[in-house]
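Here it is, the structure, as structure tokens.
Removed from the display is one protein chain of the complex; every other protein chain stays in position.
Letters A and B name the chains as they come in the text, with residue numbers starting at 1 for each one.
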Amino acid sequence: MSLNNRLAAPLGLYIQREKKVTFTFEGQEYQGVEGDTIASALIANNQWLISRSFKYHRPRGPLTMAGQDANTLVQLKSEPNVLADKQQIFRDMDVQGQNYNGSLENDKDAKLGLAGRFMPVGFYYRAFYKPTGIWDKWEPFIRKKAGLGFADLTFKPVYHDKAYLFHDVAVIGAGPAGLAAALKAADAGASVLLVDENPILGGALTYHRFDIEGVRAQALREDLIIKALNHSNIQILTNATCNGWFTDNYLPVIQGTRMFKVRAKQCIVASGAFEQHVVFRNNDVPGVVMSSAAMRLMSQYAIKPGNKAVVLTGNDDGYLCALELIKNGVEVPLIVDMRIETADSVLHSAVVDKGIKVLFNSTVYEALPSSDKKRLSAVQVHSITGKGQVSAGGITIPCDLLCMSAGYMPVYQLLCQAGAKLNYDDDSARFSLTNLPKNLHIAGSVNGIHELDSVINDGEQAAYKSLMLLGLSSNEPQVASCVKQTNFPWPIFKHPKGKDFVDFDEDLQSKDIVNATRLGYRDVQLVKRFSTVGMGPSQGRHSALPTARLVADATNRTVTETGVTTARPPFVPEKLANIAGRIFSPHKLTPMHQRHLELDAHMIAAGIWRRPAYYGDPINRDNLIQEEAKMVRNTVGIIDVSTLGGLEIRGPDAAEFVNRIYTFGFLKQPIGKTRYAVLTNEQGVVVDDGVSCRISEDHFYITATTSGVDAVYREMTKWNAQWRLSVDIANVTSAFCAVNVAGPLARKVLTKVCSDVDFSNESFPYLAYREGTIEGVPVRLLRVGFVGELGYEIHMPSLFGEGIWDLLMEAGEEFNMKPFGVETQRLLRLEKGHVIVSQDTDGMSHPGELSLNWAINRKKPFFIGSRSVDIVMARKQTRKLVGFKLSAESNRPKEGHIVLASSSQIDCAITGNVTSSEYSSTIGANIGMAFVGIDQQDIGSTFPIRIDNGEIVMAEVVKLPFYDPTNARQEIQ
Amino acid sequence: MAFFNLSAIPNARRSMVSEAAINLSPVITMGDISVSARVGFRGKGALNFLKENGFSAPDKPNQAKMTELGICILRLSNTEFWLIDSSNTNQSVIESLELASNGQDAVYRLYCQHSHGAFIVSGAPIADMFAKICAVDLNIDSFSEGAIAQTSVARVNAIIVRMEGDKSSTFLVLSDSATADYLWHSLADAASEFV
């Protein structure tokens, strides 16, 4: 393939023409050069047809050459919906078009356009609605036709991450305004981040012609860029998109596989403006482009965009585009100016001098494609007779390029996300943005300033405002103003045969928008949702303005009154991988973690912790749990309970404080004793429990649930920020690790390792607290009965945990002591009828429902929730947590299965739910706990549980505990 | 009951970091000092207690300073102080200070020896590396020598201290011992791009 339409240097800012790159498109090999996008490389090879439209499968080529439109979405091997005019080519890249059935050139579905009149606006909402059930027939067909591109299921994820960037000033957009702003701010000593989505700096200076001679832009660009690149206060990010504005100038800037989370004290948005198209029949034929796109092709890629071009304009910029085309060897027979006359007679003479004819008060009414539909062949020009009206008859001008300049829409997205209001003056057709939040500024064409000197001024003005707020001094620049009119007020020419596209993404024609208003959708937000206008990948960059104009016109309002649809982040489509980044998912490990792994523990997540569920292969789960349980019941086992929360309350008011927090009485708790501690919140709901150890008069050590401890600590410190008691509250969860040695032989194991504590029943009775040492390590010992056997919890400073574990395992060897996991512990405590707060309780459980009346001291003046507990406990109770039993052969209910009021009535009430359920080999039955209706709580009665597949099983209410009701086991000698 | 000495038997301490050698960056060095001695005190009497024992603490919260012995004193609030023996040569000083606090009015000994892991992370691009995992600006202009940030690092709470003088590109990082292994790996991952 030749590069026959490349222009000579110095054109081609983006490309390195000597470095050839070969790639394939639609199975055919093409050659581009380094720096080419897919679109520029294809156009360099005269391939204008790049993709097809979503709905009618119309042939499409580039429109903006800036990634602003969705006309040229293409498929790469592992990535759909790639912007062909943004994605650079690389060697052996494999590119396919999208939205066709067959091949890009011969699309079997291209005739869908002919059926357009059977697919009116709102088609999806209306056509498949009746009769009932018709959607099921249509759905498979629509699913096949809808959607963009395909997902590669063999795709391997790539490492993406995020990083913060901190700057005084962030400047979004490195056009003349952005560069001027960045330089002024940096000169005054601010640290500046300059972000631009393009590969090189300069914005419009990289393609736009600002003067008749065409010399200003390049000189100014080179000057500004050299200053910016060499400024030590400026950090530059190119090929980087600021994809949103969030509160306090939190700016996500995506560059490749990294998302920068920019924090800027001041932010200047110099995002520029989107050139707008003209609405006429066949305005989507490949070869119909924005004037800026033609200039980008020439200046950035050194591509001659056509042989014969017509310029359709509503402003002076079209004339400058014509001059640029002529300069680069494109024949320009005609400028079609929609205005009555040009504002600039010098410019007019300049084009006439070049032999270009100018037709005023005229428009292109229809574009004519070549017979193969792949490229523009001519335009039909008519004179304008009124707003959107043209004369009958017209002239046909052969051409292969049409450049459109209808005006500009500010790139308002980031600013509107920040709460700015977009205003439109219906007379001058100019936009303005007001109501900007503090620390956010605006400069350049997004601010409605288009003349180059004013743009520079405006950038400096924005920098000055930022510097004032930063407290940095700088000279006040002139206030910029701009009189240049760039927007033609009504560039919309409806054609009776349609295909006059308002929205290229969704193939929406002008009549679709008007019809939506006729169906009663007057609000642009409703028009958008009904017609899908602006919902495509280009998010209304070109459709928002004509839609607003059409809706305003059809409803006899102004554009200011109708407004435009809401702009939300992201500004351009972003990959989920960018949002996810490198995923940080913290987990907590106990000091014995490596030992559990060595012992083949099956580790599970218990909140943020990793804990052994049981030891062995999950395939044998049920057996392993029963075996571990038997070991604890018959000999001795050890479990890592380091995940237990730990809190220390110290100081003269320690007892008073604990007494106010927990429901029991603690003022008279004896030193060396433990006491059950229940915590209710202010609503009277049980939210945590634990064991309080009184170490001395002014020192308590209290355990809390694994998942609850952080919240309990937070609540404690908040209460004392008000109460001002003389206590210190410390969360010592991670400072202490702990094991529970449990079983009839537990005392024998402990005696071997801890010689300075008397473990006899008399001197270390049930519920006592002792301190001792194991090999010099200070340990806290709690005589507990959580699993229903003789047991000791050993709490020790964490850095010693692994060593003490090893010592205990060695000491237990002669008794065949092995570790058991948390699932086994759950079974053992269930047999003993112990409630786990948050498993067997919910957000409504008050102490009465849990039969915890005994753990509440009603004589003390106050505990958190005391008044609420009084109120709810005085009411008639509606449910109760009970123990239940089912035969071993019965299907076992699962946690969460519902309890019904009646086993026979299908529509009876739900009275409760199962909270714990497991098979117990000790009891020889399926056992569990469940909330049941208050009339279902009688011991020996049965209640229905609906289990999987709707089966109803009848469970018998059993008095708790299931195991060892006299507590003889934990008192064993 | 007898004093429960958290500084006891330093040789039996074991760090929770499982793969100490995971960091592969040649320009960022990471050291695990979880087993070296440290102690903390909180309460209205803590500042005075330290002074009486020859330690002058920083004037303001979230400041740290190094003593001549090489113990780094962190002031985490008006009434909370941690002493970190980053060189691990002052075990006896730390231990005797802990014992001296016993029975002092309004001086509460804290548990940082065991509740926290401790790392030393060092290298010229340290601020850029931390910007990948931490939302606080840790560049030297905003986070000067001796500054402390109590913040979230890779989604776990941590205390970051910028050391002084010729160690100004060194951060001392203290974080929950239960997530120390996780954080160590996250730090190594953040460091890996700096070659």
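Keep in mind that, in the parts below, a residue touches a chain if its C-beta (ideal position, glycine included) is under 8 Å from a C-beta of that chain, and two chains touch if they have at least 3 such contacts.
What we mean here is this: contacts and distances are computed from a predicted model.
Matching "3-hydroxybutyryl-CoA dehydrogenase", "Sarcosine oxidase subunit delta", "Proteasome subunit beta" or "ABC transporter permease" against the UniProt entry of the left-out chain gives the name "Sarcosine oxidase subunit delta". Here one chain is not drawn; of A:R518, A:K718, A:K894 or A:K959, the residue touching it is A:K718. Among the residues B:S18, B:N48 or B:Q150, only B:Q150 touches the chain that is left out of the figure.
The chain omitted from view is touched by exactly one of B:S18, B:N48, B:N62 or B:S168, namely B:N62. Where chain A meets the missing chain, the touching residues are 246-248, 250, 660, 682-683, 713-714, 717-718, 721-725, 731, 859-862, 866-868, 871. By the touch criterion stated above, the residues of chain B touching the omitted chain are 61-62, 76-77, 135-136, 149-152, 157-159.
FYI, only the chains that are shown with their structure count from here on.
Averaged Cα coordinates give chain A a centre that lies 34 Å from the centre of chain B. Interface residues of chain A, counted against chain B in their complex, comprise 161-166, 261, 263, 582, 584-591, 593-594, 609, 642, 648, 650-651, 672, 695-696, 726, 728, 730, 732-736, 771, 775-778, 780, 797-803. Only residues 1-2, 4-6, 8-9, 12-16, 18, 34-35, 42-43, 106, 108, 110-116, 128, 131-135, 137, 139, 142, 154-156, 176-179, 181-183, 186, 189 of chain B touch chain A when the two sit together in their complex.
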